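Before any comments, here is the structure.
As you look at this complex, bear in mind that one protein chain is not there, while each of the others sits in place.
Up next, chain A:
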Amino acid sequence: MPRILATFRAVIGTAVIASLGLTGAAYAQKRGGTLVQLTSPEPPTLASYMNTSFAVPQVTGKIYDGLLEYDFSLKPQPSLAESFTVAPDGKSITFKLRHGVKFHDGSPFTSADVQFTFMDVLKKVHPRGIGALRELEAVETPDDYTAVFKLSNPAPYIVMALAGADAPIIPKHVFGTGDIRNHPNANKPIGTGPFKLVEWRKGEFIRLDRNPDYWRPGMPYLDRVVVRFIPDASTRTALLEKGEAHLAGYGTVPFAQAKRLAGNPNIEVTTKGYEMFSIIESITFNTKRKPFDNVKVRQAISYAIDRQFIVDNVYFGYAKAATGQISSNFAPAGFYTNQVKNYAVPDNLAIANKLLDEAGLPKKDNGIRFETTLDTTAAYGEYYQRSAEVVQQNLARIGIKVNIRSEDVATWLNRVFTQYDFDMTEVGLANLADPVLGAYRALHSVYIKQGAVFTNNSQWSTPRTDELMDAAARELDPAKRGALYKELQQLTAEAAPAAWYVETQFPTAYSKKFKNMITSPQGLQGSFYSTWLDQ
């Protein structure tokens, strides 16, 4: 039996005990209360099995359970699956399902629902599932409470992608009839989660009430969760300050205002709850265009960018300097290393100038080496524009004149990922729960696909890095995987297909009246079954 399996068993064992302990101590938690949560924009749909826009799971994470959930060090914990075992060859995973779980319509949850969810829905229509479940060949159901994943190759990352927010378990008897892409129940979700949908008044709010038949005894504690959509950032802050709303995160609270809210005695601001999200912001280069096909130019730019300045002045401290495409949140798992080429050295500008001279781009009489365009979009928040302005100033110091071009999201996506019509652009990629799920698409040659957004738009790859990523995807031993990732990070830092500048640490602001608000690495996308109001 591989070591990884033993570790998982031990972890699950302790988790079961821990959750029993939690129930035992439930006398302290009070029941009742309404939580008002803010999102922006409004979720376009509640069909989280086919739309992963970040606002969607903030609602559906409370309605749909997954097979597993995760603790802050990204270790799997039981949820609808009480335990799982990975076969020694890594090609099958057996899930033991919880007994006595009911969907919101009263029907029982069985392995048939798991089979249907993965094979007929997530593998076919889930934007990330299509990729993440590529190795999943079949789900066998020997009995009602056992589901066996059959894989064509070992895929240890699959058990990292089974939370309710990412892989919601949906009832076969409801969603199994009719076209899943256009299902009448898309916006009338029926899950097993702690809260049920009562009403969605478009443009105003979504109301979720407690599920009285929830399988965790005595939970959830809250009577109701109301999700409101407030488009204007200043208004959102005003609502939180006034106590009309209690919770907001994921860039819904701008970095500058988070700092101000943190000074409010009634409001807690935390950066916890993004460990399974881990956005890395980068300037990616079009390596098929001159002069960015030259590694020296890319390195020079990486040297010139003042990461700490961006952290302090654009993100107001809600970020940290990045070293590569793999997030430091993977350090506990052993997948992250900072032993890579260091661009934040004191004589960075001298080195950058030297590299550009060597690349045959001398300073002309006006002090400019060359002129280029930095593409960005205003859609994700003001900080993209601000970062671009910092980069513009940084690069001016080494003689590169940068013009910033800011476009709306559809135009920008089309330019950068479909037309590849750019020199440099800002791209933020989530690492998600595993490097296979998040980082590969930026670095692997199979992801050089025109039209597929948020993929390898720098169009850079080498046979060796592809090989490293392929091997790591199938490697069951975490230590061996870690070694592969270390080499990958060193090679990519050297080649600099992108200048990674920060790891975003989003602030979540919430009312201190509420306890146990952020209890999972998925933060606002978690299910909130243990959240309670101290009235």
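Please note the rule applied: contacts are C-beta pairs under 8 Å (C-beta built on N, C-alpha and C of every residue); 3 or more make two chains touch, one makes a residue touch a chain; residues count from 1.
Simple rule for what comes next: contacts and distances are computed from a predicted model.
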The complex's invisible chain, by UniProt name, from "ABC transporter permease subunit", "Tryptophan synthase beta chain", "Transcription initiation protein" or "Peptidoglycan glycosyltransferase MrdB": "ABC transporter permease subunit"
Given A:Gly32, A:Pro88 or A:Pro127, the one touching the chain that is not displayed: A:Pro127
Selected residue (touches chain absent from view) among A:Asp143, A:Asp232, A:Asp347 or A:Asp365: A:Asp232
Contact partner of the left-out chain, one of A:Ala430, A:Leu443, A:Leu468 or A:Leu524: A:Ala430
Among A:Ala112, A:Ala138 or A:Ala452, the residue in touch with the chain that has been omitted: A:Ala452
Interface residues of chain A (partner: the chain not displayed): 34, 36, 41-42, 44-45, 47, 51-54, 125, 127-128, 130-131, 181-182, 186-187, 201-205, 207, 226, 228-232, 234-235, 238-239, 241-242, 244, 379, 408-415, 417-418, 429-430, 441, 449, 451-455
